[in-house]
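Yeah, one chain of the complex is gone here, protein chain that is, but the others are all in their spots.
Lettered A, B and C in written order, each chain numbered from 1.
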Amino acid sequence: MAAINWGYGISKPRAIDIDRNNLRRSDEILHEMPELQSCIGCGSCTAVCTAGNLTEFNFRKVHTLVRRGEYEGAYELMNRCMLCGKCRLVCPRGINTRGVVMLIKRKLGDF
Amino acid sequence: MKRRVVIIGGGVAGMQTALRLHAAGIGSVILEKDSATGGKLRDWHKLFPTFTPASEVLDPLRRAVGAAGIEVRTGAEVVGLDGRGAVLADGTRIDGDAVVVATGFTLFDARIKEEYGYGIYDNVLTSADVERMLNEGTLSMKNGDRPRRIAFLHCVGSRDEKVCQRHCSRVCCVTGVKQAMELKERFPEADVFNFYMDIRMFGSGYEEMYREAQVRHNVHFVRGRISEAAPTIDGRIQIKAEDTLTGRPLRMSVDMLILLVGMRANDDNRRLADSASLTLAPSGFVQPADPFLHSVESGAEGIFCVGTVTAPKNVGETLAEAAAAADAVADYLKNR
Amino acid sequence: MSFFAPFCLPFMAGAVVMFALLLVKWSTWFCGMPRADKMAVLRGLPTRKTLAAVWEVVSESLLHRRIFRINPVLGYMHASLAFGWFLLIAVGWVETVACLGLRYVPLQGHVFYKYFAATESLPHLAVFDQAMDFLLLVVLSGVALAWGKRFCSRMMGMRRTTKHVPGDRVALSALWFVFPTRLVAESITAALYGGGGFLTGGLGGVMEEYLSPLLLARLFEPVWWVYSLSLGVFFAALPFSRYMHIFTEVPLIFLRRYGVRAGDKESSGDRFRTDACSRCGICIDPCQLQSVLGIDDVQSVYFLRDRRYKMLEMKVANNCLMCGRCEAKCPVGIDLNTLRRNSRDTMRNIPDERRYDYFAGVDRSSGEGRVGYFAGCMTMLTPRTLTAMERIFAAAGEQVWWADRSGGVCCGRPLKLSGETDSARRMMDYNAGLFRKHGIATIVTSCPICLRTFREEYDLPGIEVIHHSEYIMRLIRSGRIKVGRGEEKFTYHDPCELGRGAGIYDEPREVIESLGVLVEPHSTRENSLCCGSSLANTVISDAQQLRIAEGLAAELDATGASTVVTACPLCKKAVSCAASAPVKDLSEVVAERL
Partner (left out) sequence: MNRRNWTDYQKEIADDRYYYARSCIRQNFFPGSERAFLNILHDDLGRDVLDDPLHTSCTGIGYHSDIVPLETIMTVVARQFSLMNDAGYENFISSCITSFGVYTEILSTWEEFPETEERTRENLFKATGREFRKPKSLAHTSDIVFHFRERIAELAQRRLVNVETGEPLRVVEHIGCHYAKIFPKSGIGGSEFPYVLAGMIESWGGECVDYPERRHCCGFGFRNYLVQANRGYSIANSHKKLESMAPYKPDFIVANCPGCAMFLDKWQYAIAEMEGTTYGQGGRGIPVLTYEEMAGLVLGYDPWELGMQMHQVDVEPLLDKMGVAYDPAAKYLGRNGKFIGQPDTAVVNCCDAIYDIKQ
């Protein structure tokens, strides 16, 4: 291939392409914790988050991305969580949020 | 002296009003523009949240109307009315002592939202199509295949400035959940995605249904509105939306796109309102005298309204309102 | 006199296998222990600790005093089997010495002395015949109780009995055969050759009367074979079964006496703990996951079993409230919570040095004072506790440094409980650094979880860590705050981490008694129930947590108190959902009466 320096490349698409994403791990996560599907995205968890208070970590966003098959970076983001459990106390849907953090880390970290 | 009430519309609202009036010893005549009574419910499969077959509501009503000997005129389109009767399209006048407007609603025409491809792509359906096909037992893709991925789009023709339907149609959310469950039961191997702006589960048992759809049926709810639909090479439909919860655009291809069409006001509400000086709400629905104490009175003497002619309602609310309307009519006739 | 017969072989083989395996196992476990632990053992050997350990071995391994305390019937069962069998061996030894004088007798000679005494016409003494028969009867009664426990655990006052692995079943079956066959073998011997005490002799007499001598003669050798075989099978299976506890409890007692405990990381020394579990099942009953939710495969006994046989699953390890109710009752005194924690560590600890780099430079503390207040994450969600503490500090005229009022870093215990030990250390180091930086002398916290971590894990020289209940008690005692005493009835719920975890039972009670009347709930102090919201459990659902809280709330409501007081934000949240009386933090009820 000709090595031409164009000064730019083809920008990566930002779209979440569910046709291309592999939902296997997402399905496994939902299978182990079906209650996660009942998230209505109210954002309470993120609002109280101890780690979110200090960084831009957004639990709601990360678990939603994981459910869409967007795994890249999710493990590292989940690692910002301190597992303090405040989110679990405020979730209106009664989701075991600490369990979700641990489950996502386990599935994405393969342990 | 035998009193007679003219009831315009032979759907569940009209029939129930007639039956309640009959129970109070007041006769009535039902004017139905279609060839049979039953209205929209005739084409409906099952009712939320109990999955009761629509026929289990409709058939007893129709039988009771027949048994009570209530006069039903089918093919009778009303073009004008006042407190003492209605005028039909052919010019005949039907006189009575009071008039009940139970003309119902119109389903939003999904073709207007052409970006969703209804009427263009074979496998884009409306919620009404799904009910009809479930009734006929013909629900499948156009080529007879079983869909592997289905998307529902909420709020088609509801809460949409662009098509002048600002109101919420209320029942589409729960219909979307109900149909998602029905489809999931029919096609367990299919993935079902509901694209929504808000999920409004206002009725008793609805929220439980919603959770059941999520947790037990694994229906995916994506908070984002589909912006457009396009065909793919293998005859599927590619849809685009923003996944607002992740703040990123989302796209996927589906085998079937189901548009949850909203309830809109009848086009001839304006004509009827003008002929009888009724008030219309900005949404085009008839505005009752007030929403609390006179919710079934039109404000015009001798004219009552019931059911979805005043606002989107579900079947249960409509039936209850019909009883209230009959009561108000009886009261009116007694005091006149 | 050779003291040998072919039937002895299974027994001899079994005994050799067992002792060899024990030796190999113990020495590998011991050698694999951290150096510090081994040194502690060596240093402890010549001290009084050794004597204390010997005494404990007698009282616990033989007499089972702790089980007796918890449940006398169960205690008798264990003692009759363990101590009874021990005496059978010991008295048997004395018997051979008494009969034959001081001379070498091989092991099987002692064990099967009745056989050799009969067949080789050795002397036997009636007093020993009677004594040995009595001991055999005691052991047999224990076996009978064990049978009964299998079929009806309630008889023992236990709701549940344990479920076994296949290795256990072999050993258990063999064990059940050992004493009945011994009875039969000695009885037949008595029938044929005479002798025997009231039991074997009596039964022998009955046999002689009703069975033909020919049949008895034919049965004689086979019965001794069966007895020897039972013993051999039991001994060979023992190292692979729960009966390993019989011997393993002994070194465990010594280790404990020498101050060697389970740690944050799994070590081979933990095998002395896992294998010392007798699977008595005493830990099942106090477990609220079992009693309230009917979950019956995660309790300590199953956890230790699964861990020992390397079939531990994450969902078993994670499904525990770590309330400590079972640990408080464990007759062997195994560090159940620590073992579970270090199992979680093995499963989940993935060191990541950069993980919490974002802590760098964070300091959101405010105020200045010698006393620091660390509310804790959960207290942020019980703001009334926070404002009550503010009022108390103001009333006492205390200058306070607020560590985390505008957000801080978690104490690290929740993460540690989940197994991520090394990452939790980063939080602990951060907070410890923060405390040291601000030059405080005392750190007060409202959260028992934080309290325990600060005390056990933090390196805080010169800083005293106290719970707000202790702090308030001191204020009241010293008269720095005055509270109005009324006739109101309070009940108090002991949070797990505060009571069983940190041993703070009396301070909150003293505070409450200075405000009004304290009525204790049915399960209180060391026996208090868990609220169910424990951060240690990441498996059960919110609905299940609520059911546990409802059980606790029912006990608290039953006291008829007008206010439920607790001293943990999590307990407060959990109990408030379920109790009909208002639930308040200790600080709130104090602040209301200032």
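By our rule, a residue touches a chain if its C-beta (ideal position, glycine included) is under 8 Å from a C-beta of that chain, and two chains touch if they have at least 3 such contacts.
Since this is a predicted model, take the numbers as computed values, not measurements.
Asker: Give the labels of the shown chains that the missing chain contacts, considering the complete complex.
Answerer: Hidden chain contacts in the full assembly come out as A, B.
Asker: Considering the whole complex, which of B:53, B:83, B:203 or B:231 touches the chain not shown?
Answerer: Considering all chains, including the one not shown, the answer is B:231.
Asker: Quick one: say which of B:59, B:95, B:114 or B:136 touches the chain that got left out.
Answerer: Of the listed residues, the one touching the omitted chain is B:114.
Asker: Can you list, in ascending order, the chain B residues touching the missing chain?
Answerer: Here the touching residues of chain B are 111, 114-115, 119-121, 228, 230-233, 238, 253.
Asker: Need a quick check: the contact residues on chain A for the chain that isn't drawn.
Answerer: Residues 1-2, 4, 6-13 of chain A touch the chain that is not shown.
Convention: only the chains that are shown with their structure count from here on.
Asker: Classify the inter-chain contact topology: is it line, ring, star, complete, or other?
Answerer: Looks like a simple chain-to-chain line, open at both ends.
Asker: Once you find the CA centre of chain A and the CA centre of chain B, what distance in Å lies between them?
Answerer: 39
Asker: Starting from the mean Cα coordinates of chain B and chain C, work out the distance between those two points in Å.
Answerer: From the centre of chain B to the centre of chain C is 64 Å.
Asker: Which chain B residues qualify as touching chain A in the complex?
Answerer: Residues in contact with chain A: 199, 211, 214-216, 218-221, 223, 240, 243-253.
Asker: Residues of chain A touching chain C in their complex?
Answerer: Against chain C, chain A makes touches at 35, 48, 50, 53-55, 79-80, 82-86, 88-91, 94-96, 98-99, 102, 106, 109, 111.
Asker: Can you list the chain C residues touching chain A in their complex?
Answerer: Touch residues, chain C against chain A: 314, 318, 347-348, 350, 352, 355-356, 358-359, 362, 377-378, 380-381, 407-410, 412, 414-415, 418, 420, 423, 427, 533, 535, 538-543, 570, 573.
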